[in-house]
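Excluded from the complex is one protein chain; the other protein chains are retained at their positions.
For clarity, chains are labelled A and B in written order, and residue numbers in each chain start from 1.
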Amino acid sequence: MDQFFFYMFSAVILVMALLCVTAKNAVHSAIFLIGTLLGVAGLYLHLGAEFLAGVQVILYVGGIMVLFLFVIMLVNIDQTLKEAIFSGQWKLGLIGVALLGVELVWFVAKGTGLPEKPETHAAAPAAAQLGNVQQVGDVLFQSYLLPFEIASILLLVAMVGAVVMAKKRI
Amino acid sequence: MIPVSWYLILSAVLFVLGVAGFLIKRNVITVFMSIELMLNAVNLSFVAFGYMLGDYNAHIFVFFVMVVAAAEAAVGLAIIMLMYHNRKSLNVDDIELLKF
Partner (left out) sequence: MPSTAQILDWLTIAKPYIIMGLVVAVWPLVSGYIVLMERKVMADMQVRLGPMRVGPHGLLQPIADALKLLIKEDIIPARVDKWVFWFAPVIPVLTALTAFAVLPFSQRYFVAELNVGVIFILAMTSIGVLGIMLGGWASNSSYPLLGALRSTAQLVSYEVAMGFAVVAAVMVAGSLDMVNIVKHQQASGVWFIFYQPIGFFIYLVAAMAETNRAPFDMPEAESELVAGFMTEYSGFRWALYFLAEYSNIFVVCSIATTLFFGGWLRPFPNVAWLNFLDWAPAVMLVGVGAGCLYLAGKQLSAANKIGMGVLGAAIIAVGLAFGVPMVIDYVSGPFWFLFKVAVMIYMFMWARFTFPRYRYDQLMQLGWKWMIPLGMANLLVTGVLILVKMQYWSAK
């Protein structure tokens, strides 16, 4: 069962990501990207990160991707549809990608492998009692309170910046 | 039980796809989407490591990456809108003012 879900979600993620990169139409790209994001959310569930899976869907699919689609619909994409999909530097880009791929393959081949079994099982009972959300909340509001506040200020700055840039007359 | 290294390989492939999209796509919006792909690849490996080590700190990292991604999307898309208004184009090859 475990393996089945892993294979299914990985297949979804990889196929969707590939289609996202190769699709001609920006809206189709966005749809495929949404598929990828949902697949990643599924894997999060699989990895015991229920809270993150929920946040991934709410924030990425319900927030960021809707914003993307919104912008795509506001700009006129008919004209971009007539142009080639790939930019002028695509040959150079592919060389870079190939280099990165070779590097990663080298790392995978060279790696000594990770412990097969996760070591969670010592800590798991305590975690299971509290539930994922409580755990994340405890860590977030105790160890990472200052970063949390800074993140909120970052969001505020981003909001103000977006409004300043997008609105013609304030 | 799935070995964690499989997740890492998956995340690496996803990252490479994101880099490929970032480097070769012409439409600036899809270039931007490729960045999201890369962020997701990194998030996935974070969560996989967190699972392996039984550590919730990884979740916090992913959470912050998502927050930054949201901020980035808001500002980045505003920039794209401005770009479209000023140059009437979404082509990355047309944005060359800083090129020499």
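We take it that contacts are C-beta pairs under 8 Å (C-beta built on N, C-alpha and C of every residue); 3 or more make two chains touch, one makes a residue touch a chain.
Owing to the predicted nature of the structure, the values given are computational and were not obtained by experimental measurement.
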{"item": "Neighbouring shown chains of the undisplayed chain, as defined at the top", "value": "A"}
{"item": "Omitted-chain contact residue, chosen from A:A17, A:V55 or A:V75", "value": "A:V55"}
{"item": "Residues in chain A touching the chain absent from view", "value": "25, 27-28, 31, 34, 50-51, 53-55, 57-58, 61-63, 65-67, 69-70, 73-74, 131-133"}
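Here is the rule we use: only the chains that are shown with their structure count from here on.
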{"item": "Distance from the mean Cα position of chain B to that of chain A, given in whole angstrom", "value": "7"}
{"item": "Sites on chain B touched by chain A in the complex", "value": "1-10, 12-21, 23-27, 29-30, 32-34, 36-37, 40, 43-44, 47-48, 50-54, 56-57, 59-60, 62-64, 66-75, 77-82, 84, 89-93"}
{"item": "Residues on chain A engaged by chain B in the complex (per definition of touch)", "value": "2-3, 6, 10, 13-14, 17-18, 20-21, 23, 26, 29-30, 33, 36-37, 40, 43-44, 46-49, 51-52, 55-56, 59-60, 63-64, 67-68, 71-72, 74-75, 77, 79-80, 83-90, 92-94, 96-97, 100-101, 104, 107-108, 111, 113-124, 127, 135-136, 138-140, 143-144, 147, 151, 154-155, 157-159, 161-162, 165-166"}
